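Note that this is a trimmed complex: some chains were dropped, and none of the rest were shifted.
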Amino acid sequence: MAKRKICVVITARPSYARFRSAMEAIACHPDLELQVITAASAILERFGFPDKVIEADGIKIDVKLHTMLEGGNLITAAKSTGLGIIELASAFQTLSPDAVVTIADRFETLSTAVAAAYMNIPLVHIQGGEISGNIDNKVRHAITKLADLHLVASEPARQRVIAMGEHPDKVHVTGCPSIDIAATVLKDPEIKVDLFKAYKGVGPRIEWHRPYLVVLQHPVTTEPEAAARQADETLHAVHESALPTFWFWPNIDAGSDATSHAIRAYRERCQPENIHFFKNLPPEDFLRLVYHSRAIVGNSSVGIRECAFLGVPAINIGDRQRNRDRGANVIDVPHDRRHILSAIHSLHKRPRPPSDPLYGDGRAGKRIANLLATEPLSHHK
Amino acid sequence: MAKRKICVVITARPSYARFRSAMEAIACHPDLELQVITAASAILERFGFPDKVIEADGIKIDVKLHTMLEGGNLITAAKSTGLGIIELASAFQTLSPDAVVTIADRFETLSTAVAAAYMNIPLVHIQGGEISGNIDNKVRHAITKLADLHLVASEPARQRVIAMGEHPDKVHVTGCPSIDIAATVLKDPEIKVDLFKAYKGVGPRIEWHRPYLVVLQHPVTTEPEAAARQADETLHAVHESALPTFWFWPNIDAGSDATSHAIRAYRERCQPENIHFFKNLPPEDFLRLVYHSRAIVGNSSVGIRECAFLGVPAINIGDRQRNRDRGANVIDVPHDRRHILSAIHSLHKRPRPPSDPLYGDGRAGKRIANLLATEPLSHHK
Amino acid sequence: MAKRKICVVITARPSYARFRSAMEAIACHPDLELQVITAASAILERFGFPDKVIEADGIKIDVKLHTMLEGGNLITAAKSTGLGIIELASAFQTLSPDAVVTIADRFETLSTAVAAAYMNIPLVHIQGGEISGNIDNKVRHAITKLADLHLVASEPARQRVIAMGEHPDKVHVTGCPSIDIAATVLKDPEIKVDLFKAYKGVGPRIEWHRPYLVVLQHPVTTEPEAAARQADETLHAVHESALPTFWFWPNIDAGSDATSHAIRAYRERCQPENIHFFKNLPPEDFLRLVYHSRAIVGNSSVGIRECAFLGVPAINIGDRQRNRDRGANVIDVPHDRRHILSAIHSLHKRPRPPSDPLYGDGRAGKRIANLLATEPLSHHK
């Protein structure tokens, strides 16, 4: 019997980070053939050429597509999605996959879903049924309604997908494959490189064998004008805490230019001596860095998901992760420097939270590959 | 207070036919300003230049956009949607509407929804919550998850939209504005023109003062290869019935070329002397023709919706309208010439069904305009 | 040494017909690898799926791209060109050819030229330096200025390319490869199939063993509104001549819908009993049909080029081939039924013209392949 051709479309670096263990499991599965398309921000230098990271991991990319418009605003988000549909349709025609996999909820993700759904290619959605605080919700649920098979991270997510009218037989809890990497990291937690040499970045060489913070703060899509102010609040709090801090640049999104600007302006103005800025780290070393930190600060889902499993406190700022299922490791604060600082000060009084399998047990990748190999694939719902 | 700018995007002739009374009500409302964009098949000669029909009705079109790729297949459907998003984003930037209205469930409709949702423009969806038998379902429900305000045709539709997780306050039953035209037609049912002179078409001049049929059969999107055979079954049945018949060409969709081909081939081969073929009629005269007919035959929603109100039997073929709420006027048959013919023969034994307000009471247009003028408009859900 | 990868982009059926012998020579050349992309009208049913014709000839197509917008007007011509650039850029990125070949002067051709030129891929232009009567001139000469290597059909063409400022070393006279097919046909001129069975078409089965005509009339791009009237003039003249006639549908272009309309309307109205209409014939049988005809009528370049070599009279209507180098076989007439008819009547008094190698000697394909294998390839001019 011919192998099923499974086409995974990666449109952003975090999607690859999250889905990598599943891609490896697909590539190794005897009944599956892995096809990979990279597009949107996943082939841009500004994000550290994620395509080259993928290739360095030994995964062949079949097609690369430039689909991201410059501008970083709401209009270009819409247009990038449109251009993505156009180009992905051609790529799907060339690759003729048996199923297409789209991951999560970012705006470019919808390109993949629309192109596959319209072309009658069975569409598999990873991480439906979650809830967050902005346009991502609309996009994620719209993809759910276009998708034929739903591989979700948790039981609450499964319930929500079914509540939206999807057939229970088509919704499977696999856990999130990002936790697979966290599970690997737990078994081998030591960072073996000199971070500053290996990953450069800008800012002073900080003393990270003392308690330190990791910051990852994304702009909130529907409030671009507030992004700069929000970044400023966090910068002030972290600067004033005087704790050694690794700050990671935000991903691409409406408002990201404002966030980047705010960060650059703060650096020039205040020259914070306790913050080192990174663009990207390989996910293992990133998670190792998070694992050894006192806390992760910002609004990334890493604080909610991976940190639940790793048992690392997450100071979660603002609404971006609102309503998302969360474990005991999460401390919610508003975009206010005093609240953020106070949460940082509270850390040394709290015991380290235990590991929580809320988002997965470390075996999601293999589960996903097995389901892709055995589930009936159909574009009829 | 500034008038609310309501931007209606028309991407297909049937959408305009369906929504026209609402557009007139918006244009007349003291607190609203109507903006109109025509795109996709709504500016093509093959569909009788619907844009010129709109302008002939006295409605100004602000922007016309060529977004339809040639090919009539699944790939070009996807790409036309992508191109639609790109161009609509620019048009929305120029027009800066306070709300965007998108109608129903055809593939190009999703372009409007994605562009508006991503640009944080409140999105109003007309006719969500319905159920049909193909890709339209996926598209319609995906639009529901992107939309901020839902103006639906019936109470069952309202229940379904809420069941998918939308807030009840944001879902209003208005009835379908297409019924408004049917209500007008009921008050003035006489056709005042010579159909053959006014609307030409091809085929013999048939005797339509005897009992006659109207046929409207669209290709079923997900089975393009079967479209030709399905058209053939209906052609044979109608030809054999020997009843005078007005046959309307299908709309554009994957497979429409196959349907058109089958029709042309049958005409050349069998020269059916009882069938006259039309491309398009103005909606009033079309509904008058339907009203006086013995039955409508095919798989159009007109049989389910307008004919419920008009009290006209509908011989509904195949799965396209499957699961759609239906009145007592509907006779369901498979794509099989014997079943179709037998249903036609059964007509003279059935009493004419009574008028049924299942899809509206004839006042939807004004209700829609009033809601657009008074409901809070927001892109936050 | 690695073979040079030569990427030929086919965007219209006539381009393939013209370039086929060169593609076969490239595929057979020991130092070359042939890559093929089909796009625009070359993958549409309306033109008889030229891509399937290519594959039936044993040539593998690497990428197929839907890039043609529906509408057949000036706006969609522009937009199809834009979409072509976008998609070809991605395809070139995937195929990474050593040179790209673009043929002649139709609007979609410029897509290939722009994408290749901007991506620093050496661009080879076939059939530069010719002169015709409309937008094609602008497009052809613009491509000349973007191209790095010019393989032209005739010495006058070479002089014109050099006069536009191109370096003489980069301009080679190869003859037109379409003449290669004509040369093959001359050696084997007999049609072995029943034309009406093999190629169907519509209209009566005509008696073509008597003197007959072949008509091929394209709309003139810059005068869409006049296209219908022009088609009408030719239809009247040919009908009145009462000579058996094979009429070929026009290619896609601004105005082609008008031409097709005019033809359909005339057929319905006058039912010309002496005209049979074809969509497409394989080029060999088409040229055989032309070879045995009394004359070709219309405005196709076949009358100017292949018919010079075949020694067939060409009644050339209107400005489309204006200024093109021409042999003694050409009779120029305006778009006027009387002039066209009078030219048809004059045919039986004229001796058949001799074969003229003005556009090639039948060995162009091999010459082109050899130059592609040996010329320095560079994108610096």
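Order of writing sets the chain letters: A, B and C. Residues in each chain are counted from 1.
In this section, a contact is a pair of C-beta atoms (placed from the backbone, for glycine too) under 8 Å apart; a residue touches a chain by one contact, two chains touch by 3 or more.
What you see is a predicted model, and the numbers here were worked out from it, not measured in a lab.
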With 3 copies placed, total copies in this complex: 4
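Rule of thumb we're sticking to: only the chains that are shown with their structure count from here on.
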Distance between chain centroids, defined by C-alpha means - chain A, chain C (Å): 52
In chain C, residues with contacts to at least two other chains: 66, 83
Chain A partner contacts - residues on chain C that touch it in the complex: 63-66, 83, 86-87, 89-91, 93-94
Chain B-facing residues of chain A, complex: 74-75, 77-79, 81-86, 88-90, 92-93, 107, 110-111, 114-115, 117-120, 135, 137-139, 141-146, 160, 163-165, 222, 379-381
Partner chain B, residues of chain C touching it in the complex: 43-46, 66-73, 75-76, 79, 83, 202, 257, 268
